[in-house]
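A single protein chain has been removed from this complex, and every other one stays in its place.
Note that the chains take the letters A and B in the order they are written out, and that residue 1 is the start of every chain.
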Amino acid sequence: MDPAADASRTYPAGRGGQGASFWGRLVNAPTYRAATEAVFRSPRRQFALLAAFPVLWVVFAHLGPIVQMFYVSFLDAYPPSIGETPQFTLANWTGFFRESIFVMPFMRTLAFATVLTLATLILTYPVAYFLAKHVKRERQMIMLLLLLIPFWVGEIVRTYAIMILLGNNGAVNLALSWLGLTERPIPFMYTGFSLSVGIVYLTSLYMLLPLYSALEKIPATYAEAAADLGAGAWTRFRRVTLPLSLEGISAGCTLVFLISTGYYATPVLLGGPSTTVFAETVAGFFHTAGDQWPTGAAFACLMLITALVITGGFMRLMTRLAKGRRT
Amino acid sequence: MTRHTRVLMSVIYWAFVVYLFVPLALMVVMGFKDSNFIGFPIRSWTLDWYGTVFRDAEVLSVFGYSMAIAVMSTAISLFVGTWLAVLLAERKFFGRLAIFGLTVLPAVIPGIISAISFRIYARLLGIDPGMFAIVWAHAVHNVPFVALVVIARLGTLPRSHVEAAQDLGADAIVTFARVTLPYLRPALIGGGIFCMLLSFDDFVRSYFLGGYEPTLPVLIFAKLRSGMSPEINAISTVVLVLTAVLGLWAERSMRRMNRA
Partner (left out) sequence: MSKLILNRRKFIHTAAAGSAALAAPAYLRPARAQAGGVVNIWTYDSFVPESFVERFQKDTGIEVRIRLVDDQGKQFNLLAAEAPDATADLVTVAGHRFLQFIESGLIAPLDTGRLNNWDAIKPVYSESDWATIDGEKWGVPILSGAEILAYNTEAVPPEDRDSWDVLFSDEYAGRTAYIIQDMMSVVMLYLGYDGNMVEYIDDPDKAAAIVTEARDFLIENKPKVRKYYDAGAEIQQMFVNQDVVLAHAWNGPISKLIMDGFPVGMSIPKEGSYGFVYTLNVVNNGPNQENAYTFLDALLSDPEIGAEMTRETGYLSTYKGAEQYLSELEQQASSFPDEQLERLKFFRAEANDLKYGLVDPAVEEIKAS
């Protein structure tokens, strides 16, 4: 539609003849009309107006710090010692490939993130589905909020609570021995298991919301129609619900994957000697002497690029999948 | 759906609730333990830890400080995130993918890196450490989440709604305010709560960008140095109750506003 041709029309006043609403008055105000006309006459100008602020924001607020980090990753020392100018070097980047020791936690992190993303998806999908499809609409919000309550407790406090849950002398082991199921405590803590318990706790939050919002907007009539056509429950799910929730799955998985590559505190506290993640390695460079910052920055950039490439590929795959389903 | 799957689903939901709440329950219980350390066995109980929390005005003022930061950064994130989402969902344009990438960038940078880069950048811009710096860092970090949720919601906005409004003579601004924004409401509420959570729970950015006034996680981290005492659990429990009360109050007043 051409807004310019349309400018002569007036916006009708509020519903049911309540008189001129705020919007009605605004649109009919001469100054507003003059201003908007000038902008909306050209779609290009309209777009420029829409784009200017967000583009500036992402460039300055989002990109700025990262550019700084990239810059630091090419310096030989940061923050520079007083009276010395830092020199440019590639050593921080090549260090990763030279020392095979860093590859291991790097790959481990990617593997962990993949597995944990899948685990989170499998665990939270039924929860989101139940909320969106089986709970009365007016109760959905409150039951969703119920799931958010634990997150108002700081990560660290929660993590220590998981320690006293899973410890040798923790709640689970005490319960098991009280029930007579075990003679010796089972060492849950400081294993891949305790790590997963802690991480999935965090990631479920990021998965649940996109899944819920995708599932919630699938009209019930679709499934009913499929049922009328004789489709069984599984077929209905596979052919109707699942494809329509792909977008939520893709958003949730992307978020969870990216975020779980960066988890630091929980893996450090709940993991064991053999579960060192890359974030720990990177943080190590920032905790120790200052001349290690550039290396840390380079490694962080590396992780970032890899994670972005992987999720980029994943999202492309999901889009293709979603398109394929539709045709 | 058959009855069985329905029952199974609800079992899974409640099992999930149990998984989330058992650590929480343990935390609350440990706040009453008469010892300097949490854990089993509990030999005697005390209310002293709660007494300490209320006697020490610091915790409450720190809670207020953290809340203020959460609210302010969330407001900024919602504003910027929605705008970005509208831009990205609008149409295809040159550089759209790049803008999208930049939008999600802050969400995917490991916390410690982002904190240090923010700190260095803040120095470059001449922003002093303190409340403003924290609000800024939290806002930037949370924008992607708002943008993603809103983009997802915009994707389902029926074209017909927008077209109908335009047929009635509404321009882009009015259409956005009267059609799009109301449709986005659930996404904005969800995104807003999420941002508040992230801000409230953030340690590493608050630590690096903070001044002498600690946020709650910063305070807890520092207290942890001398051990995970029941006091920290008592603090967290009090905070939990306060947020729950605030949340209920906000929900009720929002509903009342809607009715009016």
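Methods note: contacts are C-beta pairs under 8 Å (C-beta built on N, C-alpha and C of every residue); 3 or more make two chains touch, one makes a residue touch a chain.
Keep in mind that what you see is a predicted model, and the values were worked out from it rather than measured.
Q: Touching the hidden chain in the complete assembly: which of A:L110, A:L147 or A:I164 does that?
A: Answer from the full complex: A:I164 touches the omitted chain.
Q: For the chain left off this view, which of A:G24, A:P86 or A:P185 is in contact with it?
A: A:P185
Q: If I consider the whole complex, including the chain that's not displayed, which of A:P105, A:G248, A:G262 or A:P294 touches that chain?
A: In the complete complex, the chain left out is touched by residue A:P105.
Q: On subunit A, what residues meet the omitted chain?
A: 79, 81-82, 99, 101-102, 104-105, 160, 163-164, 167-170, 185, 187, 189-190, 268-269, 272-274, 276, 280-281, 284, 286-290, 292
Q: With the missing chain put back, which residues of subunit B would touch it? List them for me.
A: 35-40, 116, 119-120, 123, 129, 207-208, 211-212, 214, 218-219, 221-228
One rule holds in what follows: only the chains that are shown with their structure count from here on.
Q: How far is the middle of subunit A from the middle of subunit B, if each middle is the mean of its Cα atoms, in Å?
A: So the centroids are 13 Å from each other.
Q: Which positions of subunit B touch subunit A when the two form their complex?
A: Residues of subunit B touching subunit A: 1-2, 5-6, 8-10, 12-13, 16-17, 19-24, 26-27, 30, 38-41, 80, 83-84, 86-87, 90, 93, 99, 101-114, 116-118, 120-121, 124, 136, 140, 143, 145, 148-149, 152-153, 155-156, 166, 168-174, 177-178, 186-187, 190, 193-194, 197, 200-201, 203-204, 216-217, 220-221, 224, 228, 232-233, 236, 239-240, 243-244, 247.
Q: If we count contacts the way the header does, which residues on subunit A are in touch with subunit B in the complex?
A: Interface residues on the subunit A side: 1, 3, 6, 9-12, 23, 26-27, 36, 40, 46-47, 50-51, 53-55, 57-59, 61-66, 68-69, 72, 123-124, 126-127, 129-131, 133-134, 143, 145-158, 160-162, 164-165, 167, 169-171, 174, 201, 204-205, 209-210, 213-214, 217, 233, 247-248, 251, 255, 258-259, 261-262, 264-265, 279, 282-283, 286, 293, 296-297, 300, 303-304, 307-308, 311.
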